[in-house]
Every structure is written in structure tokens, then in C-alpha cells.
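Excluded from the complex is one protein chain; the other protein chains are retained at their positions.
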Amino acid sequence: MSDEELPALETFPNQYAGKRDYSIEIRCPEFTSLCPKTGQPDFGVLTFTYTPDELCVELKSLKLYLQAYRTRGIFYEHVTNSILDHFVAACQPKRAKLVGDFSPRGGITTAVTAEYVAER
Amino acid sequence: MSDEELPALETFPNQYAGKRDYSIEIRCPEFTSLCPKTGQPDFGVLTFTYTPDELCVELKSLKLYLQAYRTRGIFYEHVTNSILDHFVAACQPKRAKLVGDFSPRGGITTAVTAEYVAER
Amino acid sequence: MSDEELPALETFPNQYAGKRDYSIEIRCPEFTSLCPKTGQPDFGVLTFTYTPDELCVELKSLKLYLQAYRTRGIFYEHVTNSILDHFVAACQPKRAKLVGDFSPRGGITTAVTAEYVAER
Amino acid sequence: MSDEELPALETFPNQYAGKRDYSIEIRCPEFTSLCPKTGQPDFGVLTFTYTPDELCVELKSLKLYLQAYRTRGIFYEHVTNSILDHFVAACQPKRAKLVGDFSPRGGITTAVTAEYVAER
Amino acid sequence: MSDEELPALETFPNQYAGKRDYSIEIRCPEFTSLCPKTGQPDFGVLTFTYTPDELCVELKSLKLYLQAYRTRGIFYEHVTNSILDHFVAACQPKRAKLVGDFSPRGGITTAVTAEYVAER
Amino acid sequence: MSDEELPALETFPNQYAGKRDYSIEIRCPEFTSLCPKTGQPDFGVLTFTYTPDELCVELKSLKLYLQAYRTRGIFYEHVTNSILDHFVAACQPKRAKLVGDFSPRGGITTAVTAEYVAER
Amino acid sequence: MSDEELPALETFPNQYAGKRDYSIEIRCPEFTSLCPKTGQPDFGVLTFTYTPDELCVELKSLKLYLQAYRTRGIFYEHVTNSILDHFVAACQPKRAKLVGDFSPRGGITTAVTAEYVAER
Amino acid sequence: MSDEELPALETFPNQYAGKRDYSIEIRCPEFTSLCPKTGQPDFGVLTFTYTPDELCVELKSLKLYLQAYRTRGIFYEHVTNSILDHFVAACQPKRAKLVGDFSPRGGITTAVTAEYVAER
Amino acid sequence: MSDEELPALETFPNQYAGKRDYSIEIRCPEFTSLCPKTGQPDFGVLTFTYTPDELCVELKSLKLYLQAYRTRGIFYEHVTNSILDHFVAACQPKRAKLVGDFSPRGGITTAVTAEYVAER
Partner (left out) sequence: MSDEELPALETFPNQYAGKRDYSIEIRCPEFTSLCPKTGQPDFGVLTFTYTPDELCVELKSLKLYLQAYRTRGIFYEHVTNSILDHFVAACQPKRAKLVGDFSPRGGITTAVTAEYVAER
């Protein structure tokens, strides 16, 4: 499944755009994808923190977008950066951070943190 | 119900105004409003942190003001910014921050943080 | 997918059969299935506690068996009892208990506990 | 509002009726009602634990039933017993327990536990 | 100050008397009295657990009754038993337990547990 | 009772004055005063953090000083600032901070933070 | 130092003797003795739970009694049983339990539990 | 390496044998062995709870005995039962329980509990 | 065993090299080595945090590399710095930090933190 087949992230207008910068944190503890090597399921907690500009992400579309990873094979490092890219493309936030905190495998736990800041 | 119908936030004089800047944190774990789309109740914890100037907020009026949201339909992003606006209008603090930490819906948890700093 | 299509639970001989009754607890925090009504994913923690008779469950086959629920639509109450039935059929333990602890939906959390005791 | 005006608790058939006794725990942390004396909102966590006979409670109807207390004035002791009565009438379980754990008022916290066992 | 000068514990009728035995737990973390030897303040958490018969204790009167200990000198062992006696005299419960959990003094922490069961 | 009637905060010489700046944190979880409106007791945790100059506060005198508030009616905002004033007057520290963390009233919790820095 | 040289455990009359059996728990987290083999200090938490008969232990004497172990060499198993013997001899309780929970040595933690029940 | 090559568990006389039954809990969080299939290291926490008869286990010999598993390949179920057998043979306790709590592998955690009671 | 005999740390290309700096945290709670003085096993948790440049570390090779310390005698301070050196040589990250958090010995716990920043 390519990126084009992922459900679209929908947005709604930020009522406070131009009035006040503020921050939104969204925590998604039910993320699961597949290991591209073994096909085994991976589990993780994704936490988005962003400052909206003109648009806020719509939560239901975010849920459906994340569920599409249930059947996709992708590495921890890639999935965190890739989801941040899609998020930034959809919302065009002033800044955004994504932390992917993945379940232990072979006694080792991995967390990946990627950040985006809009150029002015 | 429009904003005019909300109970007024009352204040009392800050005895240390002009003498010392200090900080007051108020935590309200019993906030509930309605989802404007579905009419279903939402639940959250609101935490105010502010530096008073001439006025402190009176806690009982804050409690009654927040209870009025029990029957109002309003989004997470809007309610946090809107309550901060009312708070600032009533107290005219030197600075104020409001964090709204909302219960999980569809496996996803959201927190909104808005901040105000008085111009000098 | 019917029950016949589920991966088989494999077993190995209990070296202490006939010598000593003892208890094994197996905790599986990465269980996920689908809601049969909405097709939305459900998440839960399954905890098996059993006293083996002649056979112990092989952990890798248990992992693969549970992963097969990733694409199956089934209710909380049904899935807990059904997995216990399969577990008992494969291991024929002296006693077995299964607790399914499922993630909150609509602000409500559910846990189901089913138990089996062999007739003597 | 009288008891007749409460939304009905719906049920579905217990697939394991007659085959196995098992236990279901349902935790509802978003319960809120009104104090009958002062009209002020009360908050609590309700936890049901029951052994179904022929019927299981349907969770969405339980959510809507509990939301109806949002505008009802009722005491802690009464509400816990009354909800248990409605639950038992709807599901006719083999046994059921309800714990109501209420938020502190005047520095004092109250929890009420009521239990039902079917006569045989 | 003698026992006669303590505020009365008030009660209200138990609506479920004769219908169902149930249990009420009341947790009072703001209890403070004086050490009869040194006059220094003591602090503790009192937890009542009782099964009402015809009467339930009214919480506001309980709060005022406990506040009266603020100026009374009394030992840990005595205060726990004495408050249980007053509680039993006022409510005549089927059974009642009181746990007094007191703050550390000289590096040592003390908890006292007293119980009452009505004769039948 | 006026401020003059409060027990004096005693001090002892700081052996490391002029040699090294260091920090002392003192946590007092047994603070209680009265609400000036209702006469009802309030409870809180006071935490002092200070860098001594020539003098350190003597802990037993601090304990007795704080116990004097047991019978005084005073607001949260006032009491925190007022105790910091007395502390600074007695010890003349290089810097001092006082946090008053008060118990919930009406479902709302309040914390007040005041700070002092000596002019050079 | 022999047992005779230990400070005496003092007692005071139990005001509720003959009226009600109740339980007292005393937690002493500052216990330290010496290892009889190496002379190195050992640390532990002692927790007494007892039902008094005619006598209660006086806490200050208990503190001084326990402090005497600061310079005594004694094994974990012995010290727990020996202190329980002294406690029982002094108070003659209806029942008493002592748990000694000792700090890790060589990566291994030890707890010893001894119990006494009076013959009737 | 066969069982004969394991370091001997040493014991010392129980000073309270014949006087009082008491319980000793020993917690060993640094247990590691090898998986007999893959040669990969396994990690676990072993907790012994026993009532000594004539003999107590000497802790240093227990530490050395457990360290010998560092290079041995053995299954979770087997190792727990086998260590309990060696422990019972060495100490001949009145009763003994061993819980082996092993680290997650493939997202699944296992705990094994074995118990021994002496025949009288 | 010299450093040459350690298993090689393998790497894979960082797909986001040159596009975005991001951070990877890897937590290894199953690290064990030997004390070079006594030969006794040491246990610790190693946590790597690094910003990759062209290469990411491959987790399975990291696991095998760390397992090789199971039979090596090395001090806490040395092992943390030495592993960081090997990690930096293999991945050539932009920055890397390693924290070694070791189990208590003689009642004392030690943590070592070493950091690397690439020259530009």
C-alpha cells in the first residue's frame, strides 16, 4: 500500500488564528503497524504536539489515518518521520513534534522524536 | 446560550499588588461540557496559572462560571481559548495560562494549552 | 474467518506432571481485534493463569494464535470465553483462568474474567 | 424527572449462558449528577461487576442511561442502590455489585457499595 | 471539653433499610487533634466503613463533629475508639469499622483499627 | 490575633556564610489555618526553599510559628505572602521561595507561589 | 551488650481492655543494626501489628529500645524473633505480628515475619 | 553442566526451631539464565517464601548458586521447579514457595509459581 | 577478551539524512557484565539517545553486542564510556548520549552519563 492510499487527514479552521498562538497535544496509545522484515505486529504510543496556524487536525480523520498502518510494514524511524510529514502537509502548523514510543522487542525499547518548525 | 448568559467571574483586590509578583495555580478536575456535534458530554481537567496584577479571581464565582458549561456545546480548542479570554477580561492579570486536559475519545486524548501576557 | 482457520496452539510436555501442581501466568498486553459492529479496532490485555496437567502451552504458538485476531470481528464477552475454550482444548489444564482487560470506549472500560476447572 | 423517564438499559443474549459462569467488570469514570439539596454537581466513578445469566448489558445504552443523571438531583446512597436496582431489573444477572466512588466534598470522600445475589 | 460538648452527629433515614445491606466508606483526611502530653498538634486520616441499619450519618454534621477535636487533647488509641463509640451511638449501624492513620512522630507511624458488630 | 502575637522565628549562624552559597528546602505538610469568611479549617503543605546569607532558620521555632496559624483566619493568597515576609525578616536570606499547596474546596485546588530576592 | 542492657519497653493501660478488641499497627522505617559477621550496618523497616490486652506499648520507649540495636551485631532472622519476644513480654498482647523488611545486600532483599498468639 | 556441578546451597541452624513458626521472604531481582533453544539470555526475578524447620538458607551461598545459571540453558517452567527442588533438598523447610517472574519476550510476559509443603 | 572480539555494531542508512534532524532513544534494561575485581555479576540499564547523521544503529546487532559483556570484567565508569566510543565509531551520529544506571552494591547506587557531539 502506497502513501496515496492512506486515508486523508482532515482539518477545520482554527478560530484563534492570528489572535493567539497556543498548543495542542494529542496522545494516541493504540498505534500498531507491521515489522517490514518479519511481518510481526509492532505497537506504540504516538504523541503529537503542535501549534496550529490556520488549520487544526480533525481527530476522527486522524484516528482513521492511523488505523491504516495496521496492515502496513514500516520501520520505527521511518514511520515517525513519515507520519509527521503527512501531518505537516495537511495542517501546515507553525510547529509540530511527534514522539513514537514503541513496545520492547528483544528486551530493548525504542522511542523516536521528530520535530518540524515552519520557515517564516 | 451566548457568552453574555455565563455567570460573571468575580474578583477581589490583590493585597500584594505593587509589592511582589507571585503566582496562583487553580486546578479544576470537575469540568464538563457537551460535544457540539453529537451532544455527548465531554470531561476535562482545567488548570489556570496566573500572576495577578490588581485583582485575584474569587474561587466560588469561578466554580459557578465553569458549571455553566455543563449544558453548552463547544469544541476543546475553542473552550480553552474562550475561558482564558473571559478570565483575562475579568482579572486583567500580568500573565495567565490555561491547560485543558480532556478525557480520551476513540482511544485518543487531547490537551490544549493557551497563554496570555499583558502588554506593558 | 472461522475458528478452524486460527493457527494451532502448540504444547510441550510438562516435566513436573504427576510430581507437583504449579501455576503459570502469561500476560499478553498486545492483543487487538475488531469490533464486529463498526469494524473499528479494539485493544486489550489478556492474562492467562493456569495449572498444567500433562501439557504446557508453547509461547510462540500462543503469540501467533493471538495475532490472528487482528483481522477478526468479535465482542469482548465472546472473545474472552472463546480463547479460553481453545486454550483448554489444546492444553487440557487442571484449571485455567483468562482475564481480558479492554481499552476504554465512550468513557467506559470493560474487563471480562472466565474460568475453567477440569472435572476429576 | 421520574424513573420512568430514564433511557432503557438494553441487553443482548449471553452466548455462554448455561455453559459457564463468568464475570464482567464495567468501569464508568464519567458519572455526574446533582446534589438534591444544593443543586451543585456531584462527580463519581461507578464500577459494576456482575455474573450474567441469560442477558448481558449493552454498553452504549448503559452510557446513555448514566448520562441521564446529569440533570437529576439524588443522594450518593440513593443513587448507587437505585442504579443497581435498574441494572438488575434489566439484566437479571446471577449476581451484581455496584461501587460508587464520589469526589471529595468539604474534605470528605464517600464510597457506597451495594450488592445483589439472585435467589435460586 | 467533655464529650457532652461535642457537636451532635446527625442522621437521616436509610431508604434501603430492610431491603438490602450495603456498605458506606467515608474518608476524612483532614483530622487533627492535640497530644494530651505535649499539647502539640497531631494529624491523621480517619476512614469509616459501615453497614447502615435504619440510619445513615449526615456528612456535614460528621465534618463539624470531627472539627471539634481540633482543640482537644487525646491519645491515638483513645480517639479512634471514642469516635467509633459516638458514631455507633448516633447511627446504630449493623456493623462499623474505624481506621485512624496518624502522621509520623519520632520516625514512627501509628494506625489504629477498631470494629463494632451489632448483636442480633 | 495580630502579627505581633505570633511566636518569633529563631535563627542560628550559617557556618558556611561567605564560603559557599547553598540551598535549603523545608517541607511542612501539617499546616492548617481557618477560612476568614466561614471559620472552617483549611489545610495545606508549605514548602520553603532558600539560600541563607548569615542566618539559617531554626526548625523548632518554625514549627511553633506555623502552629500559631491553627487559630487564625486568613486567605490562601495572603497567608503565603505574609509567612514569606516574616521568614525574610527573620533570616534575611539571599533568596527565598514559598509554595503553599492547599486542599481542594468545592472540587477546586489552589497553590500559591511567592518569591523573594535580596537586592545587592 | 546482652538483652538485659536493652532499654525497657514501657506500657500504659489500655482504656478499652475488656470492652473491645482492636488492632494497632506501628511502622518503624529507621531501624538499623550491625551484621554480626562483618560489622557492617544493616537497615530495615519494622512493622508491628498487635491486639492489646491490658497494656499498650508506649511509643517513645519503643523508639529508644529500637535505637539500642544501632550498636548491636545480630542476624535478620534472629533480630525479628527476638524483638517480638521482648515486645510480647512487655505488653502481653492477645496477638502480635512483627515484619522485618531489610535493605538489599548482594542484590538480594530479605523480609522476616514472626507471629505470636496468646494461649487462652 | 549437570545439577551436580551447581554450587551447594549452604544452611545455618534456625535458632527458633521448635519454638515458633515464622516466614522468610527472599527476593532476587538479578537472576539470568540462557534460553535452551536460542542461547539468548533470559532475565527474571525469583522470590522465595519459606517457613524454616531446622535450617535456614545462607544468603551468600544462595547468591552463588543462582549465579551458576548465568551459563545454563533451561526453560522458565523447568528452572522454577528445579530451583525449588534444590532449595527444599538443602533446607528441608516446613513449606516453601518460589515465584519466577520473567522479562517479556515477543510482547508476552510469563510468571511461574511452584509450592512445596512437607508431609507430616 | 579484547575489544576486537566484540560483535560488530551494524547500521542501516538513515532515510531522513539531510532532510531533518531527529532523535532516537534506545533503552536496554537487560545489561549485565562482571566486576573486574571480584568476578561478581553487575546489572544495569543502558539508555542511548542519539541524533543520526547518515546511519542508524541496527537493533539486533546492538543486542548481540551488549550480550558480549555478559562474560567481560569491566568498571561502571569504563564500560559506559567504552560502549559510547564503539557506538560513535559505528554510527558516526551528530550527537549521542549514553546513561548507565547500575544496580545497588553495598547500599550504594551509581549512574554514569557520557556524551558525544560531532565536530562540524
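Just so it is clear, A, B, C, D, E, F, G, H and I label the chains in written order, and each chain counts residues from 1 on its own.
Assume a residue touches a chain if its C-beta (ideal position, glycine included) is under 8 Å from a C-beta of that chain, and two chains touch if they have at least 3 such contacts.
Since we're looking at a predicted model, the values are computed, not measured.
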Full-complex contact with the absent chain, from G:Thr11, G:Thr32 or G:Thr109:
G:Thr32
One chain isn't shown here. Among F:Ser23, F:Thr38 or F:Thr71, which residue touches it?
F:Ser23
On chain E, residues whose C-beta touches the chain left out of the figure
43, 103-105, 107
Could you pull out which residues of chain F are in touch with the chain that's been left out?
14-16, 20-30, 52, 56, 59-60, 62-63
Which residue numbers on chain G touch the omitted chain?
29-30, 32, 40-41, 43, 67, 70, 103
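Convention: only the chains that are shown with their structure count from here on.
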Chain copies touching (chain D, chain E) - same or different residues, decided at half shared:
different
Which chain is most remote from chain I in terms of Cα centres?
E
Just give me the whole-number Å value for how far the CA centre of chain E lies from that of chain I.
57
Whole-angstrom distance, CA centroid of chain F to CA centroid of chain G, is 38
Distance between the centres, which are taken as Cα means, of chain G and chain C, whole angstrom
46
By the touch definition above, chain G meets two or more other chains at residues 105, 107
If I apply the definition of touch given earlier, which pairs of chains qualify?
A-B, A-C, A-H, A-I, B-C, B-D, B-F, C-D, C-H, D-E, D-F, E-F, E-G, G-H, G-I, H-I
